[in-house]
Each structure stands twice: as C-alpha cells, then as structure tokens.
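Every protein chain but one is kept in place in this view of the complex.
Every chain is named by a letter (A and B) in the order it is written, and numbering of its residues begins at 1.
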Amino acid sequence: MYTAVVESIYLLVIVTLISVLQNAFFALKVEKECNNQNAKASAIERVSCANRNCMDAYATFLAVMWCAGLCLSQAPAAFAGILYLVVRQKYFVGYMGQTSQSTPGYLFGKRILFFLLLMCVVGIFNYLLTRYYGSDYKEYVETITGAASALLLLP
Amino acid sequence: MYTAVVESIYLLVIVTLISVLQNAFFALKVEKECNNQNAKASAIERVSCANRNCMDAYATFLAVMWCAGLCLSQAPAAFAGILYLVVRQKYFVGYMGQTSQSTPGYLFGKRILFFLLLMCVVGIFNYLLTRYYGSDYKEYVETITGAASALLLLP
Partner (left out) sequence: MYTAVVESIYLLVIVTLISVLQNAFFALKVEKECNNQNAKASAIERVSCANRNCMDAYATFLAVMWCAGLCLSQAPAAFAGILYLVVRQKYFVGYMGQTSQSTPGYLFGKRILFFLLLMCVVGIFNYLLTRYYGSDYKEYVETITGAASALLLLP
C-alpha cells in the first residue's frame, strides 16, 4: 500500500517542499531586515507585510492544491502549484522593491487558485457521476485538464 | 484505489472548497476596503483584523476537520465544518459592522472545534482498542457521533 500512496502524491510533496523552502527564504528576509540596524522602518514594514500576505494565503493554497491533486490528477495540480510559487516569488520581490505609494494588492495568483478550485469541482463532479450513473469520464477529464494547465503559462 | 480514496474524502473536499471561496470573499473585502479612497482608517483596520483572525484559525480548523474526517467518519466532520463556516461568516460580518468599542473576541467557533477535536480523540481511541483488544466499536461510535453533531445546531 505504501508505494501506491507515495506514487499518487509524490509530485504534490515535491511542490510542497519547494513552497516550504520559499517560506524559509521569506522568513529569512524578514529576520535579516529586522536585525539590520540601518534598515528604515518602512522597509521593515514592507517586508513584513509582504510575508504576512503570502502566509495568509499559504494554507488556502496548500488545501486547494492537495484537494485538486487527490481528486483529479496530480501532474496538472503540481504544475499549477509550481506556477503559483513563481507568481508568489515575483509578488514578494515586487512588494519589497516598490518605492512609490502604490503597493501591489492584497491578492495574487488568483487565476491559478481559480484553476485549482475548478479542478477540485470537476473531480468531485466526476466522482459523483461515476457513483450514481456508472459513467467514468476520468481519462477525458485528465487529458483536458493537462492541456488546460498549459494555458496558465499565458501572461 | 482512486475511487475508494475519493469516496472517503469527497465531503471534506467540498467543505474545503466552500471555505476557500469564503476566504476569497474575505480577501476581496479587504482589497476593496484598502482601495476605497474614502474609507476610514478604522474601517480598514477592522476588516484587516477580522480577516487576520479568521486566517490565523484557518489552518487549525482544516487540520482538525480532516483528522476528524479521516479517523472517524466524514459526514459529521463535514457537517461540523459547514457550521463552522457559518459561524465564521457571522463573526466576520459582525466584526465589520460593529461601531462601538467592544470588538468580538479573538476566538470564535470554540464549541465546533472542540467537537471536532473530540471526534479525533474518539477515533484514535477506537483504533487503539481495535488494535490491542480486537473489539471494534466503530459503528456505535459513528452513530453516536452523527446524532451528537445535531446538537451543534443548538444556539
């Protein structure tokens, strides 16, 4: 049983590990900025705020990625997860670097989270169809999802 | 194996999806209030604080709901999860609407989280009984849990 379990989650675990490393990177940035004697208060505030916004969304991201991976198929979910991490990195760096009044908004990665949410809904829907009508569209759905996940690469 | 896995978690996934939608609703409220030029500072602070309190408790809620669902039975856990989301919605709206000094406390949904925690403990206990004494009370426990979850509806 062990191998079967790991086989169906290992891509998700890898993405989770990368996200943990990224969290550690963010936390080190915060720690470094706070310990820096010459840091301006605004810089500290900015890096804390960027980190906090990322952490606020982190539990939601993990939940929706794992649900999508478990309910439908793990490869597109992990791919979307990687893209989300890239977007998050850009958001964090952009938040720290901005000097004008205009901060990036509170939200980021909306499109990717929406895609993952949609994957969950489709997965649940397909399961209910299988259960009550005996018709399994899982293969078709997986193919479509795999193709659709490439659309996330569009800017 | 896939269908068996989805069958034992699909209610939990649905509740998780609803909670994610609710998180998005909260985040949009925060974003809207921050972008509103005429917003008072107190309103921004209030909505941020309400959102932050909800997010602080979110990981705990997810962890305890999934553990209760996996260890004992998913229907009562998902039902309690739905009730928690209703309580959270009320808390958030109440937090934003209040004008006097008295803010709602930091905590909310204590009773529901306690019920889910109890479900986990009973599930673990039942597993240990099954393992070391060979007596399985799972069916009785599930029936009792299902009935007890209705008590959460009491105001």
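Everything that follows uses one rule, which is that a residue touches a chain if its C-beta (ideal position, glycine included) is under 8 Å from a C-beta of that chain, and two chains touch if they have at least 3 such contacts.
None of the values given here were measured: they were computed from a predicted structure.
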Absent-chain interface as seen on chain B, which is shown: 4, 8, 56-57, 59-60, 63-64, 67, 70-71, 105-107, 113, 117, 120-121, 123-124, 127-128, 130-131, 138
Per the touch rule stated above, chain A touches the missing chain via residues 1-3, 5-7, 9-10, 13-14, 16-17, 19-21, 23-24, 27-28, 30-31, 34-35, 51-52, 55, 58-59, 62
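Everything that follows uses one rule, which is that only the chains that are shown with their structure count from here on.
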I need the rotation angle between the copies chain A and chain B from a CA superposition, between 0 and 180°, in steps of 5. 120
For chain A paired with chain B, centre-to-centre distance based on mean C-alpha positions, whole Å: 21
